[in-house]
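Here the complex is missing one protein chain, while the rest keep their positions.
Read from first to last, the chains carry the letters A, B and C; within each, the first residue is number 1.
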Amino acid sequence: MDGVHDLGGMQGFGPVEREDNEPVFHAEWEAAVLVMMRAAGSRGIFNIDEFRHGIERMPPAEYLRASYYEKWLDGITRLLLEKGVVGADELAARRAFFASRPDAPASAALREPPPPRVPSNPNWVQDCIRETGATPRFAPGDPVRTREMHPHGHTRLPRYARGKRGVVHRCHGVHVFPDTNAHGRGEQPQPLYSVRFDARELWGESAEPNQVVHIDLWESYLLPGR
Amino acid sequence: MDGVHDLGGMQGFGPVEREDNEPVFHAEWEAAVLVMMRAAGSRGIFNIDEFRHGIERMPPAEYLRASYYEKWLDGITRLLLEKGVVGADELAARRAFFASRPDAPASAALREPPPPRVPSNPNWVQDCIRETGATPRFAPGDPVRTREMHPHGHTRLPRYARGKRGVVHRCHGVHVFPDTNAHGRGEQPQPLYSVRFDARELWGESAEPNQVVHIDLWESYLLPGR
Amino acid sequence: MGKNHPNVDPYVVSRVRALESLLLEKGVLAPDAVDRVIQRYEADTGPMLGARVVARAWTDPDFRRLLLEDPTAALRRFDLDYAMLRVVENTETVHNMVVCTLCSCYPWPVLGLPPTWYKMPAYRSRAVSEPRALLKEMGLDLPATREVRVWDSSAEMRYMVLPRRPAGTERLGEAELVPLITRDALIGVAEVRPAAAAVP
Partner (left out) sequence: MGKNHPNVDPYVVSRVRALESLLLEKGVLAPDAVDRVIQRYEADTGPMLGARVVARAWTDPDFRRLLLEDPTAALRRFDLDYAMLRVVENTETVHNMVVCTLCSCYPWPVLGLPPTWYKMPAYRSRAVSEPRALLKEMGLDLPATREVRVWDSSAEMRYMVLPRRPAGTERLGEAELVPLITRDALIGVAEVRPAAAAVP
């Protein structure tokens, strides 16, 4: 999806602003969002690719305005509603309750005691390598060209690297494919490569001197290069 | 400038929403913005390319959130401040005045009677053709390739058409060059062409069938094609 | 005009009024300029001139040829001095549509002020990359055999579509055709339909 989340090469965002002595969290709710994301993900409610695509589907102006954890909140709320884990009505009612009682703990509104929690897989994000025995099509040093594609769904081939020539640097093994896994179309694991691009190939005459970019790309993003 | 204003091919903005019986202006202030833009432009305070680039320099999240005339307001305010036509202090003071007296007419806050107005050129936008006698480098039917360039400044070569092959459709004559004219570097007029691109060249395998895009491109955006 | 439009942001209005006041004071703006513009655009509502030009082209083959080959000369016959227009003709095999992906360029002198949707990101982003899907959503389902030709108005040239004259309007004269010709048809996101009521 060629959305505003695909920021590589975009201009107009100004300087990087660093915060001195930045706290780990700026407010308690940020930690709560992080915990909810992990709780839902590690219990299989969504996978990491669905999570990322959930955020990408934010309205573009909101995406650019929102803080990091606001984006996460938006993404997990969207997914929990879509998956039927929470209902729009109960969520609205619960939000109204906490809007009127901002200092109440999360447990204050419970209608019934929590059931035993379902088992979790704390390794759910890293658990993406599949030993399928697939033979990689490309070897280090092979020239490749990325596909010129503009899918409406989730993809991890950034827009700035479409239809570009690079060289395979290494193969990372066989990984779950985000473009299908984000859409309920299965893991369809395939070899993942680190591909090196010369900045002149990516940015043409505007490239800075003596620069390369390495991008991790799945095999089906790549065609044999010249 | 590869900013969020360069929207061709972007995804995630949802359906086109048409308004039934849309009024010419949704509020009187929209007309006032249009009039101010024309008054300033036709009096040479800024040219049309500076105006467009003034809008492009809005913070990206604001650009996507703002209505059309809010963008114009932002752009002309930025330019009038940069050009020294209005001062930040007097503008802030005047804004505070009207915030406290929202129904006062614009004339209510005048410190002195308006001077005679400077002459205007009502044709300032269309006045972009220059009979330089320059010989066009390309003729209809010539294959061309657009430059792969990512300038930080204003340009009218959209990002989706960089480094792409097309065919010259016609020459529109010699036109003022926005990339310099927006930055006080002169009109530097050059031939302008309508260039036809096959959608497959622009969007690769994602192109819809049987589609072309015509873009008006200045000669220096183009290289001889294959 | 929605003077009482509910979405008027007081902060925006105060910024507008402040700038207006300063530009009056500095002699950039004429005192009655805003009222004059409102009157002008609200009187000249919609794409009246464009519709008249198209109705003439449908009923006068010589004018049609002139409009396509020398639009400046054709517009002069309507007392408009405008050298920047190109007119692109829809046929059995080609459908044209107009967009400005980089800002919101639009042929004001012939079509008036653009509608909001033309200026918003949804139209500007999708018109060049998925025009068929977009047109279908907007109610125009084109056959795959018809080429879609998108005009991205990236310079000062402006584009207007010359739509196809619909069947069933053969007996209508120029003046009767004008009201059938909508702004959307002149942008290329609709076709002209014979209004049942208008057919004699």
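Some observations on this one:
We adopt the following convention: a residue touches a chain if its C-beta (ideal position, glycine included) is under 8 Å from a C-beta of that chain, and two chains touch if they have at least 3 such contacts.
It should be emphasised that the depicted structure is a prediction, and the values quoted were computed from it without experimental measurement.
When the full complex is taken into account, the listed residue touching the unshown chain is A:36, out of A:36, A:149 or A:223. What chain A contributes to its contact with the hidden chain is residues 5-11, 13-19, 22-29, 31-36, 38-40, 43, 45, 48, 52, 55, 64, 67-68, 70, 73, 76-77, 80, 85-86, 90-91, 94-99, 102, 104, 106-112, 114-118, 125-126, 128-129, 156-158, 160, 172, 175, 178, 192, 194, 199, 202-203, 206, 208-218.
Quick note on the criterion: only the chains that are shown with their structure count from here on.
With centres set at the average Cα position, the gap from chain A to chain B is 34 Å. Chain B and chain C have centres, each the mean of its CA atoms, that are 18 Å apart.
One simple way to say how far apart two chains are is to compare their mean CA positions; for chain A and chain C this gives 41 Å.
Multi-chain contact residues of chain B (touching two or more other chains): 9-11, 13-14, 64, 203, 206.
Residue positions 121, 129 of chain C each touch two or more of the other chains.
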